[in-house]
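Missing here is one protein chain; the remaining ones are kept as they sit in the complex.
Residue numbering begins at 1 within each chain, and the chains themselves are lettered A and B in the order written.
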Amino acid sequence: MGELTLADLAKQCDCVVQGDSSTLVRHVATIQAAQPGSISFLANSKYKKFLSKTLASAVIIHPDLKDECSVPALLHPNPYVTYAKVAALLFPVTLSGCGVHPSAVVSDSATISASAQICANSFIGEHVTIGDHVYIGPNCVVEEGCSIGENTHLLANVSLRPGTIIGLRGIIHPGAVLGADGFGIAMDAGQWLKIPQLGRVVLGDDVEVGANTTIDRGAIDDTVINNGVKLDNQIQIAHNVEIGEHTAIAGCTAVAGSTKIGAYCTIAGAVGIVGHLTIADKVHVTAMTLVTKSITKSGSYSSGTPMLPTEDWHKSAVRFKQLDALARKVARLFKKQLL
Amino acid sequence: MGELTLADLAKQCDCVVQGDSSTLVRHVATIQAAQPGSISFLANSKYKKFLSKTLASAVIIHPDLKDECSVPALLHPNPYVTYAKVAALLFPVTLSGCGVHPSAVVSDSATISASAQICANSFIGEHVTIGDHVYIGPNCVVEEGCSIGENTHLLANVSLRPGTIIGLRGIIHPGAVLGADGFGIAMDAGQWLKIPQLGRVVLGDDVEVGANTTIDRGAIDDTVINNGVKLDNQIQIAHNVEIGEHTAIAGCTAVAGSTKIGAYCTIAGAVGIVGHLTIADKVHVTAMTLVTKSITKSGSYSSGTPMLPTEDWHKSAVRFKQLDALARKVARLFKKQLL
Partner (left out) sequence: MGELTLADLAKQCDCVVQGDSSTLVRHVATIQAAQPGSISFLANSKYKKFLSKTLASAVIIHPDLKDECSVPALLHPNPYVTYAKVAALLFPVTLSGCGVHPSAVVSDSATISASAQICANSFIGEHVTIGDHVYIGPNCVVEEGCSIGENTHLLANVSLRPGTIIGLRGIIHPGAVLGADGFGIAMDAGQWLKIPQLGRVVLGDDVEVGANTTIDRGAIDDTVINNGVKLDNQIQIAHNVEIGEHTAIAGCTAVAGSTKIGAYCTIAGAVGIVGHLTIADKVHVTAMTLVTKSITKSGSYSSGTPMLPTEDWHKSAVRFKQLDALARKVARLFKKQLL
């Protein structure tokens, strides 16, 4: 945790200072909970009423609000993005050291940068390559032939199965599993036969993978997560999926095998996407939708029914079963009325 | 595994004994599968028919059934709760010892009670505080600044990210991840910018967290799980969620960011709750419902459609797409009929 002046922050975040630019800030807070020493921000006009009363030492606001602000301020058209940058400056993520902890088990054939840190009880397999400033947290498993690019962080208890490739500046949260076998089985004389899963998982640069998310290796070709993709927790990405650049997917969503998702998509939480589909760029899918067809046009897509009190819901649900009969009745009435 | 008399059990569970109070029991069983030495219970009248034939040495029943029972019995108005207490007495959870296993890696600055047990290959970071009779199972990771209250058990492969706070008597099942970063990103010039996640996860007393469940740290303020909350497996709790006392949530449910759930709610499995909502106390949500609005009144809520044979479902599904047109047609007919 550092302490910075508004002048420093303004320079690094490309803002204008209003008021005393030597004001020191050392922590962040919501505008309601801010205390002296805090820097806060106003990204939602709903909270504007707190601006006059805040105890924050400084706030980050849109230039349009500068006259309503009595405390020192950083002015920027995107206060939320500026907040993110300020918070990252105040709370930089740093490695606690470098080198291999004595309890870690590292294969002789692994190539590990001197600036990387391998924490307690981790395992690094044969022919693994670990780049500069990589952090491998406690109890991670990085199996044979994996390659981890510079500045990537694997947090605790991550599992990388053999051959997984991660680009630069990745963040892999605890419990994530990359490169487990895809679910490939074929029925053969009354038994499921396993299809060997011989592809890899390949992540581009700046990819974030949430806690307990799973990304399966490809069956023959690779599963590919392109640059800038952000995956929340508990997501399941099946074999041979490809996700386009800068697509963000919220928690608990499942993508079935061989589906290709475009760039700059935003997929909400608990969505299901069936296999072998193609989703265009800039598609938004709302929470808990089941995507059963390819989507060729950018836009927002949904399925499901609205929430109701269970008693009311039950009445609609019963009628849902009868919908076809109901529609046929209406058609008969229409015909009779010559409408 | 112990062996206890009905007299002992009755005293500790506040029951009345019917029959020979010196009867010894040493295991539990369903009423159908019970053997001599078993104690069983009858909580569901559906199973009453087995009461006359059971081989159990004793049963736990409602006093109303005492005349229908020929084996020794514990009488209590809530046989299921009594069963739970009896089973806990027969099979107490005990630590296998105390102290730090030599393969565990413990930071010098950690404070660990002499009565705590730290198992093989676990990692305890800087400035961690571990209370009396805490159990940290094999391969757990407890990162910097965490605090774990008395009698809390972390089972295998649990990950606690820095600063996580757990109260008294908690149980954290294998693979759970507490304190991973919330999914906070903002679009900045065509790239996702990470919002630093600076809050913590704070669990009250008597909280149970299921296997592979994830609870993200807050963005600025904390994610708060209050006393007595019970979370099943594979649940995702996003940043800044607050869950009220004694709320129970079944497996695979996802709660998005900043939602506040009241006390004594029961949320079924695979439910989705979108972000920034407020759910009142004593709300029940049925399985796989998507909650998209705040709920201000206690009661039961649902969404979705009933299951049908796929062929029948398909007919209704097609009509669902045409529902608005159908409703408009009916409105026209009504108008014409002057109904």
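FYI, a contact is a pair of C-beta atoms (placed from the backbone, for glycine too) under 8 Å apart; a residue touches a chain by one contact, two chains touch by 3 or more.
This is a predicted model, so every value here is computed, not measured.
**Q** Based on the whole complex, identify which of A:Ser57, A:Asn157, A:Asn226 or A:Thr247 touches the chain you can't see.
**A** A:Asn157
**Q** Which of these touches the unseen chain: B:Leu4, B:Leu24, B:Leu55 or B:Ala87?
**A** B:Ala87
**Q** Using the document's definition of touch, tell me which of A:Gln117, A:Thr214 or A:Thr247 contacts the absent chain.
**A** If we include the chain that is not displayed, A:Thr214 is the one touching it.
**Q** Determine which one of A:Leu24, A:Leu89 or A:Val274 touches the chain that has been left out.
**A** Checking each option in A:Leu24, A:Leu89 or A:Val274, the one touching the absent chain turns out to be A:Val274.
**Q** Under the stated touch rule, tell me which residues of chain A contact the chain that is not displayed.
**A** 103, 105, 121-123, 139-141, 143, 157, 159, 161, 175, 177, 180-181, 183-186, 188, 190-196, 198, 212, 214, 216, 220-221, 234, 236, 238, 252, 254, 256, 270, 272, 274, 284, 286, 289-293, 299-306, 308, 312, 315-316, 318-320, 322-323, 326, 329-330, 332-333, 336
**Q** Given the full complex, what residues of chain B touch the hidden partner chain?
**A** Residues 28-30, 33, 78, 80-81, 83-85, 87-88, 91, 101, 103, 119-121, 137-139, 155-157, 171, 173-175, 206, 208, 210-212, 228, 230, 232-234, 246, 248, 250-252, 269-270, 287-288, 304-311, 313-314, 317-318, 320-324, 326-327, 330, 333-334, 337, 339 of chain B touch the chain that is not shown.
Please note the rule applied: only the chains that are shown with their structure count from here on.
**Q** Using mean CA coordinates as chain centres, what's the chain A-chain B distance in Å?
**A** So the centre of chain A lies 26 Å away from the centre of chain B.
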